[in-house]
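Note that one protein chain of the assembly has been removed; the remaining protein chains are unaltered in position.
Right, subunit A next:
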């Protein structure tokens, strides 16, 4: 599988082969050299190898030379060997038959006298990742784990993990896990211990749901004995392994406060480590350990402050960014803590914008009575910044500080000064802020309106700023002498006004103005309503019509609706809730912090877990005959574009439900979601529990209104399904071919369910919640087709395979069930139906 390089500029290297002839030429040369022991043969081989690998690197398929490369690999030259290993690992998976050729020499190298070669060979052997070669892995791995050289043991420890990803059963059946555990607890070499730990953690976390013993082992990893053993040795480990151990320690639950202090004493010097990843991992341990001890927790904040600030100012911009994101999180929890260090967050001219933006957020967050003056003065400096986006952000920051302070006197003056700078974007941003300020502090209206009144509306072009200005014109038309006339002149340009937002505001402002100064504004209102009614934008049109009819009905009612006395806004709702902040804090030192969103908000559709499964799905093609319009799950070509769609785009298209014809690689999604489930189980459970109760209540009310009956949902039967059932596509296909249909049923589905079916993924996810996995789906509305499978609870229990045909126009479904145990097909059918009936648009 040579990676295609679409959209990428080709290399300009003159030696790039234009066709197959160069590869053929290389093959020939390699073959000539294969057996040669002449002096200098190794050098020529090296040159050739280098050429082959450089082709490989630029993305040219040189897999044709596989057998020649293997022939040449019998050499004592280590560099040649390394190049050969690299080549073999790259192409083995696409040429499994040829990969067999390499087994021999790799196995031989695994017994070499030189530990370096033993290690390298073992690493390459495990990296071949060809499923039918796993039998050759077991014995080299076993001896590798017992090798006298730590280098080989360290490679073998990771090799076990690689083996697990190729074939979990082979890995679990051999005694590897026990060996790894023994090594982890006894090996004198720290790197070996670290690799064992990392392998075990990954394998156990993937296996945890399947075996009771594994869960217990996993818990044992967090026992006092193991955690203390690792922490006591922590200085022997290299920095990356330290991160691993610290991560483990952050999950450890100490039994009493003495333990907490012991651990913190032990780790205190880690805060001064040169590696920022170690520092952050240590901070996480400190914060989590002291969660229940408020006083100590505060002291921890004091203690970690200096290291964090140093990381911000000393690292590369990329590191600063990551650290600042974490600081931002901490500041939200303890703003007082950093209030005297505000100067650290002053922006430097040469910093990238992403760092400056975070710093602005920090300055906003830590502003309080004692430092507001300095901070706002500094922010005002940035308003004149060359970078317009930073300038805008700075104005917004000043505004935010104003909104969160009690003493806004000075800030209002500053904001008004911005208006005098006569820069379009500054004026626009400032107007938006002044509007928000007035909503919160109406008492400032006199000062503000005096200045705002002087702004020529011609200088404001940005829709948001314009809308804000118009809002103020309407709201304060009593204070602004010429407000009706300004509105009139704005209305003249109605047709040139692109943004519907502005037109909507014009309508409302004209109304408000009319109620305040009827004689002067009557003309403007007439013009506005006429223009609004003729407007092609639905919202503008509707609002104009609404106002018009409201005025027709009763002018005083209209005034009560459009221009009621206002109460000052005390809190704006767009500030992130503390709930979410707490969630993010629970995920300290993860990517969540960088996105400022907890994981469940962005990993929903992300792809996780052991990856072979997902990839091998590409070879799936389901049966014959009945599947003509089934799109086989996940094929790279089909989904390449889709994969590269931005997530938000995907989101949108799903939300609109208009991707009926373009299924976004359903099998891929679901299979991955099923794997991801293992990690986010608690959340998804929580969601699936919460959703029906709420939804059913509200939706039934709606249904009554709309005349839709809620079907009676049969009580869930007693058959229990394995929530982690795994069946790969080839097995599914085989089983589907072997088994005969044991039950066919037809039934009606919930009308809400039909709505939800506009997005097939919704059904995948929904059924997954009931431990039924979708393996493929397709079809065009109104007829959709899905293939599902499920397994009775238990390791070797029978599988159920379901073909489900849904007709959305008639709201009917037909299911064909095949199973190894036909006696269970009826209970399963009931379960399946009840699950399907619960489907509702989320």
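As a working rule, contacts are C-beta pairs under 8 Å (C-beta built on N, C-alpha and C of every residue); 3 or more make two chains touch, one makes a residue touch a chain; residues count from 1.
In the analysis below, contacts and distances are computed from a predicted model.
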{"item": "Record-based protein name (UniProt) of the chain missing from this complex, from \"MHD domain-containing protein\", \"Replication factor A protein 2\", \"Auxin-responsive protein\" or \"Latexin\"", "value": "\"MHD domain-containing protein\""}
{"item": "Candidates A:145, A:158 or A:721 - the one touching the absent chain", "value": "A:158"}
{"item": "Absent-chain contact - pick from A:22, A:61, A:189 or A:479", "value": "A:189"}
{"item": "Contacting the left-out chain in the complete assembly, out of A:135, A:269, A:492 or A:554", "value": "A:269"}
{"item": "Selected from A:32, A:57 or A:370 as touching the chain missing from the view", "value": "A:57"}
{"item": "Full-complex contact with the absent chain, from A:61, A:77 or A:501", "value": "A:77"}
{"item": "Selected residue (touches chain absent from view) among A:48, A:208, A:221 or A:243", "value": "A:243"}
{"item": "Interface with the unshown chain - residue positions in subunit A", "value": "1, 3-11, 13, 39-40, 42-43, 50, 53-54, 57-59, 77-79, 82-83, 86, 89-90, 93, 114-116, 123, 129, 149-151, 154-155, 158, 161-162, 165-166, 188-191, 195, 198, 235-236, 238-240, 243-244, 247, 268-269, 272-277, 279-281, 306-307, 309-310, 313-314, 316-319, 321-323, 325, 343, 346, 348-350, 352-354, 378, 381, 384-386, 421, 423, 587, 589-595, 599, 602-603, 606-608, 610-612, 615, 636, 640, 643-647, 650"}
